[in-house]
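The chains shown are only part of the set, and none of them has been moved.
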Amino acid sequence: FDKDLYEGNELAGVVTGLAWTPVGGDILFIETNLSRGKGNLTLSGQLGDVMKESAMTALSYLKANAADLEIDYKIFQHYDLHIHVPQGAVPKDGPSAGITILTSMASIYTQRKIKKNLAMTGEITLRGKVLPVGGIKEKILAAKRAKIKEIILCYRNQKDVEEIGEEYTNGLTFHYVDMVQDVLEIALLKKKVDNPIRFELPEEKK
Amino acid sequence: FDKDLYEGNELAGVVTGLAWTPVGGDILFIETNLSRGKGNLTLSGQLGDVMKESAMTALSYLKANAADLEIDYKIFQHYDLHIHVPQGAVPKDGPSAGITILTSMASIYTQRKIKKNLAMTGEITLRGKVLPVGGIKEKILAAKRAKIKEIILCYRNQKDVEEIGEEYTNGLTFHYVDMVQDVLEIALLKKKVDNPIRFELPEEKK
């Protein structure tokens, strides 16, 4: 996983996640972009099957709830979505990037900015529930090293945070959530990115 | 499989199943959603081949019997269906979720609510028969732990229930069924969910 420090929120679709690796926690970036096309989904970054299904679940959730986020459903049909998780040669798997992927997608389709200095980890389900994940201690340490200030977790991970000594968690604000609506309310700013995509969509026909 | 308690019936397409695992019974949730598309089917949750075929069989049954449930067949052509079974990293297989998947699909396509505090387990066949499944004792114990009140089973599983001591089954109502019409009659309420999808379908042409 990527050893970079957190880098700001200038771009839509770039969201910071927290990963557990055999050698400790790490931050990782979910990157997405959109280009005119036919609604195809491309996943890259040596993602395993569980992580790919996580992305497909996130996309279905977003499509089914597009109206709530004021996303024109025609964007899903006329733009291709690519999700990449650097570094390209490092295999990655597991469900814990679910809410990070969902947030990245929500940002790119709405062109809204992501809150600064924020990271998150949690599985999503198709109805929008957030499920707890493992490796919380290592992930929190990695977030601190990367100067992250706020972390979103499933409320059922609160006990894992409380088990960690306060010296490791001070300076960090934790958001405990139950549903992805809560995640998006925290993570997705009202403000759009500079030079947002102006989506070009065909007139309704058929 | 998911260790959560049962969580109500506010959402269409979320149905509680009963699963057997090497470490005992468990409840699991089938989640489905629909989004505008071309009739594609997506399955996620690390489902094995038998379980995938179970979902395909359920969908074919529903399509062939759509008129009985007052489902406009054009929804099948103009919306994509996604079925997800949390937790995303846990492999699942077997035919015993057949009636649960079918009920979840019937709920999402009709937008009708599922009866509260209900769980079910049973294989389906393409003509709508319900077949018996294994692990009944463990599944019933898991249902009780999750505060389930009613359980739907194949009538040929009745003998398995009767072999279990009454202390394990009291407080539970069992529905023994032969055909999936019976399942849907019990599980699917007349009432629609709040804010049901208003399907947008093209005018008939061709």
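As written, the chains take the letters A and B, and residue 1 is the first residue of each chain.
One rule holds for everything that comes next: a residue touches a chain if its C-beta (ideal position, glycine included) is under 8 Å from a C-beta of that chain, and two chains touch if they have at least 3 such contacts.
None of these values were measured; they are calculated from a predicted model.
J.: Shown here are 2 copies; how many are in the complete complex?
T.: 6
In this section, only the chains that are shown with their structure count from here on.
J.: How big is the rotation relating chain A to chain B when the fit is done on Cα atoms? Please round to the nearest 5 degrees.
T.: 60
J.: Hey, which residues of chain A end up touching chain B in the complex?
T.: 49-50, 53-54, 56-57, 60-61, 63-64, 66, 73, 76-77, 94-95, 98, 123, 125-127, 129, 131, 206
J.: Any idea which chain B residues touch chain A in the complex?
T.: Listed in rising order, the residues are 2, 11, 13-14, 29, 31-37, 42, 44-46, 80, 82-84, 86-89, 202.
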